[in-house]
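Moving on, here comes chain A:
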Amino acid sequence: MLKIKNLHTAIEGTEILKGIDLEVNKGEIHAIMGPNGSGKSTLASVLAGRELFEITQGEIIYEGKNLLEMNPEERAKEGIFLGFQYPVEIPGVSMMNFLKTALNEQRKHKGMEPLKSSDFLKMVREKKELVQIDSNLTNRSVNEGFSGGEKKRNEIFQMAMLNPKLSILDETDSGLDIDALRIVANGVNSLKSEDNATIVITHYQRLLNYIIPDKVHVLYEGKIVKSGDKNLAFELENKGYEWLAKEVSTE
Partner candidate 1 sequence: MSIDAQSIDLKDRYLDYFYKNLEYLKDGLPAYINDKREKAIQTFQKKGIPHNKNEAYKYTDLNSAFEKQYKNYMHPKKIDFNLDDIFKCDVPELNTHVVLLLNGWFYENKTPRRQLPNGVIISSFREAANKYPSLIKKHYNQYADSESESLTALNTAFAQDGVFLYVPEGKVMDKPVQIINLLLDEEDGMAQHRNLFVIEESGEAKVIVCDHTLSEKNFLTNSVTEMYVGQNANLDFDRVQNEHNGSTQISNIYLHQEKDSNVLSNTITLHGGLVRNNFYMQLKGENCENQTLGLYLGDRSQHIDNYVHIDHAFPNCRSNQLFKGVLDDMATGAFSGRILVRQDAQKTEAYQANNNILLTDDAKMNSKPQLEIYADDVKCSHGGTSGQPNENALFYLRSRGIPYKEAQLLLMYAFAHEIIGQIRTPPLQDRIHELVEKRLRGELSRCNYCEIDCGDPGKN
Partner candidate 2 sequence: MEKNKDNILHKYTQNEYKHGWVTDIESDTIPKGLNEDVIRMISKKKNEPQFLLDFRLKAYRYWKEMQMPSWAHLSIPEINYQDIVYYSAPKQKAGTKSMDDVDPELQKTFDRLGIPIDEQKRLAGVAVDAVMDSSSVKTTFKEKLAEKGIIFCSFSEAVQNHPDLIKEYMGTVVPYTDNYFAALNSAVFSDGSFCYIPKGVKTPMELSTYFRINAANTGQFERTLIVAEDDSYVSYLEGCTAPIRDNNQLHAAIVEIVAKNNAHVKYSTVQNWYPGDKNGKGGIYNFVTKRGMAQGNNSKISWTQVETGSAITWKYPSVILRGDNAVGEFYSVAVTNNHQQADTGTKMIHIGKNTKSTIVSKGISAGYSNNSYRGLVKITKNAENARNFSQCDSMLMGDKCGAHTFPYIETNNKTAIVEHEATTSKIGEDQIFYCNQRGINEEDAIGLIVNGYAKEVINKLPMEFAVEAQTLLQISLEGSVG
């Protein structure tokens, strides 16, 4: 589904990703872990098409297409979803109007008719339950005045509505209490299928108690320095990133 080859990116002349190779197949959950500043969020932004970053080398193939040639909305329509680490507040844009516009754009892309209002509302009701979202959340402006936890649940709610093929969840666990974490994780797990894939980006192993990854990668100073199964996450939690740093420098 996704193939990243030797990806290098820079921002204002500073190289951040220094050669990433990653392959994600349908039905898989990948976890990318790493200390602050290792480039995790940059990778997520680059996948979603943030123009802030310059791609200096490498390629990303998604469903056989060159992802780097697509703009952010095209990628979204092709089924890429980014759960933002810091969801943006957009005062004045109602959540419903926003979602409806997004959903219908994606349907249009697939050659489908726009959803009828009643069907749309029904869908909203269903998906809201999935993330146990407070009903009035949808009557407000996009993320405006939402608490940290509400914002994160809102991201998963949008993911449920848009039904993406590849979801990238950037630090979706940060700032969540244990109940919210469970809700978010349940949401992600129940959306999992044979046909889609998820990349979970996280700093802590905690989330991985709830979302069991097929593969764990450790990102360190812009490179994936270690890959393994879920046990790698436990090892990291016990030994800390310093252990890894030592290991990398001695290699």
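Per the selection procedure, all candidates are chains of the complex that A comes from, given by their letters.
Things worth noting here:
Here is the rule we go by: contacts are C-beta pairs under 8 Å (C-beta built on N, C-alpha and C of every residue); 3 or more make two chains touch, one makes a residue touch a chain; residues count from 1.
A quick note: this is a predicted structure, and the numbers were derived from the prediction, not measured.
For chain A, the touching partner in this complex, chosen from 1 or 2, is 1.
Contact residues on chain A toward candidate 1 in their complex (touch as defined above): 48-52, 71-73, 75-77, 81-82, 84, 87-93, 97-98, 101-102, 105-106, 109, 141-142, 158, 162.
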